[in-house]
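Attaching a single structure in structure tokens format; questions to follow.
The complex is shown incomplete by one protein chain, all other protein chains being positioned as in the whole.
Chain lettering (A, B, C, D and E) follows the sequence in which the chains are written, and residue indices restart at 1 in each chain.
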Amino acid sequence: MARSHGRRSDQLRPVTITRNWLAHAEGSVLVEFGGTKVLCAATVESGVPRWRKGSGLGWVTAEYAMLPRSTNTRTDRESVRGKIGGRTHEISRLIGRSLRACVDYKALGENSVLLDCDVLQADGGTRTAAITGAYVALADAITWMRQRRMCPGDPLVNSVAAVSVGIVGTEPMLDLDYSEDVKAETDMNVVMTGRGDYVEVQGTAEGTPFDRTTLNGLLDLAASGCADLTRLQTEALS
Amino acid sequence: MARSHGRRSDQLRPVTITRNWLAHAEGSVLVEFGGTKVLCAATVESGVPRWRKGSGLGWVTAEYAMLPRSTNTRTDRESVRGKIGGRTHEISRLIGRSLRACVDYKALGENSVLLDCDVLQADGGTRTAAITGAYVALADAITWMRQRRMCPGDPLVNSVAAVSVGIVGTEPMLDLDYSEDVKAETDMNVVMTGRGDYVEVQGTAEGTPFDRTTLNGLLDLAASGCADLTRLQTEALS
Amino acid sequence: MARSHGRRSDQLRPVTITRNWLAHAEGSVLVEFGGTKVLCAATVESGVPRWRKGSGLGWVTAEYAMLPRSTNTRTDRESVRGKIGGRTHEISRLIGRSLRACVDYKALGENSVLLDCDVLQADGGTRTAAITGAYVALADAITWMRQRRMCPGDPLVNSVAAVSVGIVGTEPMLDLDYSEDVKAETDMNVVMTGRGDYVEVQGTAEGTPFDRTTLNGLLDLAASGCADLTRLQTEALS
Amino acid sequence: MARSHGRRSDQLRPVTITRNWLAHAEGSVLVEFGGTKVLCAATVESGVPRWRKGSGLGWVTAEYAMLPRSTNTRTDRESVRGKIGGRTHEISRLIGRSLRACVDYKALGENSVLLDCDVLQADGGTRTAAITGAYVALADAITWMRQRRMCPGDPLVNSVAAVSVGIVGTEPMLDLDYSEDVKAETDMNVVMTGRGDYVEVQGTAEGTPFDRTTLNGLLDLAASGCADLTRLQTEALS
Amino acid sequence: MARSHGRRSDQLRPVTITRNWLAHAEGSVLVEFGGTKVLCAATVESGVPRWRKGSGLGWVTAEYAMLPRSTNTRTDRESVRGKIGGRTHEISRLIGRSLRACVDYKALGENSVLLDCDVLQADGGTRTAAITGAYVALADAITWMRQRRMCPGDPLVNSVAAVSVGIVGTEPMLDLDYSEDVKAETDMNVVMTGRGDYVEVQGTAEGTPFDRTTLNGLLDLAASGCADLTRLQTEALS
Partner (left out) sequence: MARSHGRRSDQLRPVTITRNWLAHAEGSVLVEFGGTKVLCAATVESGVPRWRKGSGLGWVTAEYAMLPRSTNTRTDRESVRGKIGGRTHEISRLIGRSLRACVDYKALGENSVLLDCDVLQADGGTRTAAITGAYVALADAITWMRQRRMCPGDPLVNSVAAVSVGIVGTEPMLDLDYSEDVKAETDMNVVMTGRGDYVEVQGTAEGTPFDRTTLNGLLDLAASGCADLTRLQTEALS
């Protein structure tokens, strides 16, 4: 089966990371994984949620959403339906947890960073693109804070990137686009630090359950993809 | 008072209209009025709302929303708050009414076009930019439909464009940016057809009520601005 | 075409303004424009919304709603549907803006007046009747406040009245009832001060877009209608 | 303790029942129990709720609500809060059940009557006034239906009226107004048919629990009050 | 007609009251009336709702809910539907009022007890089982508070129990199960104190309105049932 962009099974789609896409946000990135485009905006707020007040510690959180026509068939707005769906909740929570793995709360002080990840166009891997882009927006927001001497230390202690891997047919593949994703037997999202440790591993058998060997193969593929993304993040930030 | 982009009081901000910004939508436009960026996506659906079924007539509607960090200070998502605010409702309805003025429902047949106007970045005039851009997305969507012979006739019988005008200090000004908008005594949004007729006139005294002479001056300014925008739409579509 | 109440195209329907219709409210008016009956209740609260605290300035706001059987066909309650519709939001905001044009916030001090406008029976022009009646309820509430020495000055610096005008067939008409409203090509609501200045002009082409001459004719008609309503308000308050 | 309107402990407040208060509804009544004013509107719909379709039986239901400034202190709208409170639900259900006791569903045929009871002004006993007035509106709606030959038989097989009774201090009293209601140790709402049978008995010890003798005394008082109300309903309908 | 468990018309179903069913709650009871099983959990909170602050008085409230498959046919979750139904509201309010009749607010001090009554399995009489069980959970919670010297006095000044009675066919029956409940002409829930006084009497004619003699018969039956339940509560607590 030929892959889009003529790539091999262990290759990422073309990735672009455009910083400062928005005028108002303290950090903002338009990240593209092939046809997937996510706008990541970091908002700095002094202060933390109520349950954390007085702790001396900061907080990082995220909200994910899709524009109604980011998808092939239009999706109704969650604001119109009056409630947020399970998938949206799940991905928002995943992005938040992933980014918190980069941050030293004490060095952040009682400040918050909120990452808004809005999918402008979806072609598979929106959550992994969001995490990868949001990291860069977060890094910019933290630079912005440090220039204003808002933080008691350097809060950015790590980097994170994320990629999807899956079994399509019987072949393990990296960074699935939408057409591959719908055919995948197994789908796994892996979030890793720049040092190669795991922040999150989420693997799901969409079809046949998978064995340990398959799992190991997918983890290898993901490690290589995350390493590539880490390089691209570093280039974008330099 | 100097205006942004060094423009005169009767000049528009730089306007760009980028067609086909999205891969999936039947028509899509990124419209920019200076720092205001609105992504307009047209979705074609065969069929009409229930109350219109069997009439042989089509329908056009719109939804407007702002990304949380399109604004200088972050705005909470309406999906998170669980309800749509009054301003959002009001602007969605205005865009829908404005675009319906271009359309011959009979020639459209029992098909619907839904225009999603999402503000990516806000710097004043988001509703007028949305109408101006959505018209172009609508025109593209109708071309798409006609290529597929979905319509019994040519539904696009007019064009619409919109601009804001206002009194800043004592001076009438065209196409207010955010910094001008917050200082304006009177704020008026005018939607006009390509032939120079009115579709919608909405003037509000934010401060001192205004007299008939002022009203007339603002209407003149708006007519000239809408004529310029009509020209830009025509260029974009050719 | 004969109009209800045998009136000319530039005549209002019979208007009655009954003050003190409710026992508990600080100001209350039952206003009738022909078959349209709106109950306007003014509630005085000491204090202002959070975003205005400490400013020394007061606030005026409004909420509009229709009883389910005010209309010919029953309308579901917004409380039952669990959300407020766009039209309700839009009219509530219009009434609030209109009344704020009468008020000197500084003279009001940090007090709020909330105007509830509930349509008991609808026959066209409910929003204009609501504004016209709410002004009288507001005036009574301010008198009530001044008797209790709640305000640092006299907050009532102007009066407002509102009327609808429209093109029915080809004829411009004042104060449309429901049967005229559904046939109107163009529909315009105009809010004016007692001194004859504009607070709000909202004109919409329901059918064919309208030209400047038509717009001017409608504005003339509205000015004369508002002047009549101002006279009736003054009589009611004396 | 002197009662309002100089009445004895076993006397109703002045009751007025004004029919045809609304132009559009198939039956409508403004009912007043002293200072309590409730607008009752009956809406006839051909057809029944889904769970009852094909049964050949009709349905009667009710919705109760209070205008925000019907009360001494303003109450927020349930539409604004986005949900209906427990008290509103409870009273709506009570009114519906009470009116269904008058109706032969078979004779009604597959038609529905919905009674909207909106409290314009509250001074105690709003639910009992609502039931008493809604019965008259229902009777008018059924006459309207029979004139149009919508019903297979005569659906109105009974009448209902309702009154509150309570122990204020140590004295049993009929038809409590608000000032009495807040002081009552025990509060009971009784719904009875025109023939003197019980449809609903709801007694609550707000303070000290009550004994059987007290309960019997209150039931006697309620029977006499309901008989008076039945007489007033009959007069209003003749 | 034979009754379940071979019981007479004036007999309760087998009742069991299991204390300390939950590890975390300050008081918890699994109460069973035949096949009806309700889990009652008492939560102690220091502090009272805002409107009661500074009064020196405590508060007791309750929430009732049914698990989706407690019923024969599955009922959708109210959390999924996004709102609480009228019946749930009504029963929650009834349980709260009933338990407040046991409590001396002053002796409770500014503390709250919240009773959660969750129906695990429903076979008629869920609200009366909930009240009867919640009383025992409340008593345990108050003991827990007194051991920690949270209360200025002894807040438990009474006991309450509740039972349903009804006319099935023409026979008055105690403690209806579901199969009897659906056939009942009249249905009455009675809440009584351990001393035999009434806290709440709620009788409804589901079919034919009932006369005073029937009402008296049902009240007698309920008094005897509540006395039995009081005995069982006392045994459980000793």
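Methods note: a residue touches a chain if its C-beta (ideal position, glycine included) is under 8 Å from a C-beta of that chain, and two chains touch if they have at least 3 such contacts.
This is a predicted model, so every value here is computed, not measured.
A.B. asks: The chain left out touches which of the shown chains?
C.D. replies: Displayed chains contacted by the hidden chain, ordered by label: A, E.
A.B. asks: Among E:D118, E:D181 or E:E206, choose the residue that contacts the chain missing from this document, as touch is defined above.
C.D. replies: Candidates E:D118, E:D181 or E:E206; residue touching the omitted chain: E:D118.
A.B. asks: Please pick, from E:R19, E:R52, E:K83 or E:K106, the residue that touches the omitted chain in the full complex.
C.D. replies: Considering all chains, including the one not shown, the answer is E:K83.
A.B. asks: Just one of E:L12, E:A25 or E:L156 touches the chain that is missing; which is it?
C.D. replies: E:A25
A.B. asks: Residue by residue, what part of chain E touches the chain that was omitted?
C.D. replies: 22-25, 28, 35, 39, 41, 43, 45, 63, 65, 67-72, 74, 77-80, 82-84, 88, 114, 116, 118, 120-121, 123
A.B. asks: Footprint of the hidden chain on chain A, which residues?
C.D. replies: Contacting residues on chain A, toward the hidden partner: 83-87, 89-90, 92-93, 97, 101, 158, 188, 192-193, 195-205, 208-212, 215, 219.
Just so it is clear, only the chains that are shown with their structure count from here on.
A.B. asks: Could you name all chains that are in contact with chain B and with chain E at the same time?
C.D. replies: Both chain B and chain E are touched by no common chain, going by the contact rule given at the top.
A.B. asks: Measuring from the mean of all protein Cα atoms shown, which chain centre lies nearest?
C.D. replies: Taking the mean of all protein C-alpha atoms as reference, the closest chain is C.
A.B. asks: Nearest 5 degrees, what's the C-alpha rotation angle taking chain C to chain E?
C.D. replies: The rotation relating chain C to chain E comes to 120 degrees.
A.B. asks: In angstrom, rounded to a whole number, how far apart do the mean CA points of chain A and chain D lie?
C.D. replies: Roughly 59 Å separates the two chain centres.
A.B. asks: Can you give the whole-Å distance between the Cα centres of chain B and chain D?
C.D. replies: Result: the chain centres lie 50 Å from each other.
A.B. asks: Which whole number of Å gives the spacing of the CA centres of chain C and chain D?
C.D. replies: Result: the chain centres lie 33 Å from each other.
A.B. asks: When you check chain D against every other chain, which residues touch at least two of them?
C.D. replies: Only 82-84 qualify.
A.B. asks: Can you identify all of the chain pairs that touch?
C.D. replies: Result of the pairwise touch check is A-B, B-C, C-D, D-E.
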